[in-house]
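Heads up, one of the protein chains got dropped from this complex, but the rest are sitting where they should.
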Amino acid sequence: MAYDISALPYSILAGSIFIIVLVSAVAKLYNGRKVLFALSSAALIAVVLASYFLFLSGSNTVFLNIFRVYPFSDLFGMLIASLLLLVNIQAFGASGDYNAFLSLFGFASLGMFAVVFASSLLAIFLGIEAMMIATAFMIIIEHRHHVEAAIKLFLMGSVAAAVFAFAIALLLPYDPALSLAAIPGLPGAGKYLISLSLFLIAASLSFEAGIFPFNLWIPDVYEGSPGYMTPMLAGINKKVAFVAMISILFITFGYYVHLFPLLFVALSAATMLFGNLLALVQDNVKRMLAYSSISQAGYIMVGIAVATQYGIESSIFQIFAHAFMVVGAFSIVAWLESRNIKTVGDYAGLASRNWIASLSLTLFMLSMAGIPPLIGFDGKFLLFTSAAYAGMLPLAFFGVINSFISMYYYWKVISSVYSERHKEKLRLTRSVAFSVAVALFMVVIVGIYPQPLISLAGEASRSLLALV
Amino acid sequence: MIPIFAIVPLLAGAFISLAMARKATYVKHVAIASSIASLAVVLYMALYPGVVNSMTWFSLGGATANFVTSTAPLNLLLLVIVALMTPLILVYSSGYMKVSSEQPRYYFLICLFAASMMLFAISASFLTLMVAWEMLGITSYLLIGFWYWKESASQAARKAITTILAGDLAMLSALILIFHAYNSLDFSVVLHAPASPALYAALVLISVAAFTKSAQFPLNEWLADAMEGPTPVSAFLHSSTMVKAGVFLVLVLFPLYKEASLLGLFLVAGSATAIIGALNALSEKHIKRILAYSTMEDLGLMFVAIGLGSVVAALLLFVVQTFYKALLFMSSGIMMEANDGRTDITSIYWDGSGKLLMGATLVGVLSLAALFPLGGFFGKAAVDASSNTLPMYALLLVVQFVSVIYIFRWFFIPLHRTPNVSETDVGIGYKTIPLSMLSPVLLLAIFAALSSLTYLYLPGYLGFHPVAISFGEWVAVTATIAAGGYLANFLYRRNVPARARAKTANGFFNRVAYSSPYINMFYMLLVRILFSAAAAVSAFDGLLGSAVGYATGLSIKAAYLLRRAEDGQTNVYIIAMVVGMIAIVAIFYL
Partner (left out) sequence: MFPLFAIIIGIPAVALLASVLTGGRFGKRLSISSTLATMVLSLYLAASTFFGNFAPSETYGYISALGINLKFAATPFSVVLLLMASIVLFATALSGNPEAEKEGTAGTLILLFQLAAVGIFTARNLFAFFIFWDIGVIALFFMINRLGSSNRKKASYKFLMYEIFASAMLFFGIILLYMTTHSLDIGYITANASSIPLPYQAAIFLSLFVAFMTNMPLFPMHAWLPDAHTEASTQGSMLLSGVLTKFGGFGMLLLFGMLPIAHAYALDTAVAASFSAFYAAFLLLKQTDIKRVIAYSTIVEMGIIMLGVSTLNQFGTFGAVYAMLSHGVTIALLFLVVGVLHYVFGERDISKLRGALSGSKTLSYAFIIGVFATTGIPLTATFVADILIFLGSLGAFGIYSLLPIFTIAVMGWYLYLVIDRSIMNSKNPLPVLNPPGLKQKIGIALLLLAIFAFGVFPFVIIKILKG
């Protein structure tokens, strides 16, 4: 079992972390940033490839009783690893202490993969904690003035962790091993206990996932984080939380699916509206995007609220879609912030300063607003049709109206970008340009031809539901 | 030969004229040649009448819209009149239009107009009719506004097109009603169709359209203003051809009107217009406007004849009026030309050098006054003869009496006026009037005199019973002329003190009888109501806009309120989380 091929991604990563820590100790002496970068990138690429081949093989194996390798986890392993790669590249291009970053980054990645490949509630708990703590420290690395954001994240994360631990504890009587397996439907008091546990787990994961009202910290932390960390927070941490949420909800509470609509319809609707309303009144683009990513979390929740295979498939698709949109958009926004271009007003004339960045930003925002034929539209189409299929027409309608509202603030930025003329040109740094290019590829090409990704998401969701 | 060939030479002439903008001096020859070619074609057609040609324009769902043209006798009548008038007008124009840069446009429009008028004459379906009808409208619009840079011309054109537009849309509605009811637009189908409410409505609408084109009360206001156009245009469109399109249309559809008992409509509108026209002509001073009001009166009389059920009387007046009115317009053009473009009859003079012209004009005047045996007599006497009640008859005689007075006034005032020395020096005078302007007038004088022959031949040709004009009629009409002539001579001859003249002419008539301002006031009131409605709608629209704005503002404000809660205080965030959790659990368990 220990030599099972399915352990590959996690082994690669764990092995390379070990090597990286070793090398970084040596590299400190030789200033070997490049070596470290090459090593870590190679490791991540290896994880992507390994996950991909595992996905193709369609294997479903449990490894060490904590990890499970099956299409759902493979797919997200691919996503997370490739996003991590983009963050790694940007961090390499940034001015902070790369060695320190990398060791924390490795730690965080381990946590993330623990969540993605988890076969045990404990693995998820530990993974999320590792991710959260490492992330909080990564925020501080670049500059001291990021401390406030880090503390906020850490503090709020601790509260969430406590709740999560309590919620798992409630399940102990029914599953002492705390494995990620379905708890049968129970009558009487047990039912109440389990549903309480369900709600608390949902609430605590809502913290990382950015669901209202557990998301108030998000704009502060996103705004106060260094350039490469915002994409990571919005594009990876949040998605990992969603992975955890989907796997726990649909595996552990697989027999309680009937409870989902009641809870998540309200959460989803409130989150969408909250994010959109507050984004309307922001001048700072980064903050606005933070709120917009909250509303996007609300859309992802639609699929969970629907609680059908089609709904999960749609959510998975939207997680992919939003991950790339938000990484692309935040990369550009953070790059501009480093040149002291922050508010909507500052964005005026961006088109004349760097038309490629402007066009990309426009496309990301259009995609987030759900304009076809970009990926965000495909995601929304899937989500809202899934809601409609499940008979949740009001939710679908609410989602449509919300995407209409969101148009207002996206266009405020786009309109500003294309307004004046500015003489001074801006050059994209290579690391940002690479991330943007990858994200743009996903947003446009997958947007125009979403069929492959939909199939992947479909297979992943089916493999997930097969576990119940 | 299919009837539509009649208009081909003119259409060709029109577009060649337009294309010859660079060689403007030859344009008139092209136009005249094309009109003569058209005349030849028409005369050839007149030899073989009764040709009907039908082309399908579109067919859909069982309904077919045909473009039908025909040379039935009635169609031929108008066709020949138009074809005959066109060369005369063009020859007259060649003397009248001197600015060569405007000539291509002028001849283009005149030829296009003549072509549309011919198309109208030969139309035998509502489709053909509608096409011709609207082409008449727009060419007339562009011709009235020919001197577009003049404010008065531009406004007159607008007034005309607005009235015409109302008529067009009435016509369109009628066309749609008929098309819907009978699935066809051919006159041959509609004329034999069973009566129906739709047909009734359509007939009313068509009569409205006819009234706009023929300047019947209360849609008459545009005609007098239309005199802003060039004089040949007034002579052609606004007296002899286009304005009679309405009359002609009603004549064509007469059986339907009779069956639907709608003739009273024409009687009322016609007599009102005749009275208004006659009275206005009496107090007007503009040399062409007097004739325009007179045209209104004539058209009114034609409608009266139709209203009385006498198609033949209407047709007789229809034919004879063409010649004497065109003649009078042409000579008024010459008078204006000779008097340096002045239009007020009190500042225009005749002198001895225009004897030939004066004689021709007198033929026109007397014909209008209905002196036996000139053409006008037969037209007007026929109308009188068709009246069946005494009040009607009296009314017609009064109108005739007034018309005798105003036409002599028109003739006498310039005749008896002694020009100032300066005027004769400055004015062009009658000696330099080119032959091209003079010859059509003389020719028309002959036509006007000979048009009395129509009394003998027209009814037979068209297959109607002739109208009998009794000796009593003759006496009555002639007595009217004598009385009117005497009174006019008394009022407007040379030696009557100016005071008396001024009193009669300006006092009573200008204040009471000159109805134009009242009708205008009525329309201004309509416009004002329309604008008030527009203002109200616009205000509502503004309110609607601000309501949307207000709603948007409210939601933004709500968002700002929400933002205040997000002030970066971690404890608030934690409280929110806890409250959220409690709420989730509470919602479920309660």
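All chains are identified by letter, namely A and B, in their written order; residue positions are counted from 1 within each chain.
We take it that a contact is a pair of C-beta atoms (placed from the backbone, for glycine too) under 8 Å apart; a residue touches a chain by one contact, two chains touch by 3 or more.
What you are looking at is a predicted structure, and each value in this text was computed from that prediction instead of being measured.
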Listed residues A:Phe53, A:Tyr255 or A:Tyr389, member touching the removed chain: A:Tyr389
Absent-chain contact - pick from A:Phe37, A:Phe53, A:Phe154 or A:Tyr408: A:Tyr408
Among B:Ser100, B:Thr432 or B:Ser538, residue touching the chain not depicted: B:Ser538
Residue in contact with the excluded chain [from B:Ala19, B:Ala195 or B:Leu530]: B:Leu530
Absent-chain interface as seen on chain B, which is shown: 56-61, 63, 65, 127, 130-131, 133-135, 137-138, 142, 145, 148-151, 153-155, 157-158, 161-162, 165-166, 168-169, 172-173, 175-177, 179-180, 198, 201, 530-531, 533-535, 537-538, 541, 544-545, 548
Chain A residues touching the omitted chain (full complex): 355, 359, 366, 369-373, 377-378, 380-382, 384-385, 388-389, 393, 396-397, 400-401, 403-404, 407-408, 411, 415, 418-419, 449-451, 454-455, 458
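Just so we're on the same page, only the chains that are shown with their structure count from here on.
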Residue numbers on chain A that touch chain B, as the complex places them: 151-152, 155-156, 159-160, 163, 192, 195-196, 199-200, 202-203, 206-207, 212-214, 216-217, 219-220, 259, 262-263, 266-267, 274, 277-278, 280-282
Touch list for chain B against partner chain A, complex: 555-556, 558-560, 562-563, 566, 568, 570, 572-574, 576-577, 579-581, 583-585, 587-589
